[in-house]
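All protein chains of the complex are present and in place, except for one that has been dropped.
On to subunit A.
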Amino acid sequence: MSEQQPSTSSEKEKISDEPITNQEQLIDPFIDFECHICRMKERSLFGELKVVDGSYDSPVYFIRDPFKPPSKDRIKKPCLDDFLVLGAPCSACNQPVCMSDACSLFFGTNFCAPCVSRERRRFPPQLIRGIITKYEAKQSSK
């Protein structure tokens, strides 16, 4: 999984990008993303995000960067900064989890806080200290 995908990126990008700008939205490409830990809820796109300057190697929940005006330049290919990734499924339990430090951790692949907590022995300790403390604090406050 460390292998790079052959570069079909620009085509893939079009698929994920078009529905936002296109006038006729026959099928609503947006789905509801909800983090199963913090319950953050957003309308988002789901899929592989591959653009010129980088790519995510598994599907993610993403939207166009809402804080930045859409590029005036139509020729310019979109890059990672034109998007905002909200979250991704946890590779262990497959539940959607957001990008917050308290909810997920990326180490080789994406993990949600409960999975990290459960499998804590398999991670380098200093790496997961933060997320574990936050997660446990949240558990105890519930």
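Keep this in mind: contacts are C-beta pairs under 8 Å (C-beta built on N, C-alpha and C of every residue); 3 or more make two chains touch, one makes a residue touch a chain; residues count from 1.
Definition applied: contacts and distances are computed from a predicted model.
Name of the non-displayed chain as stated in its UniProt record, restricted to "RNA polymerase II holoenzyme cyclin-like subunit", "GPI transamidase component GPI16", "CRE-SMGL-2 protein" or "ER membrane protein complex subunit 8/9 homolog": "CRE-SMGL-2 protein". Taking the whole complex into account, subunit A touches the unshown chain at residues 1-2, 4-5, 7, 9, 40, 42, 49, 53-57, 63, 65-70, 72, 80-81, 84-86, 91-92, 98-100, 106-111, 119, 122-123, 127.
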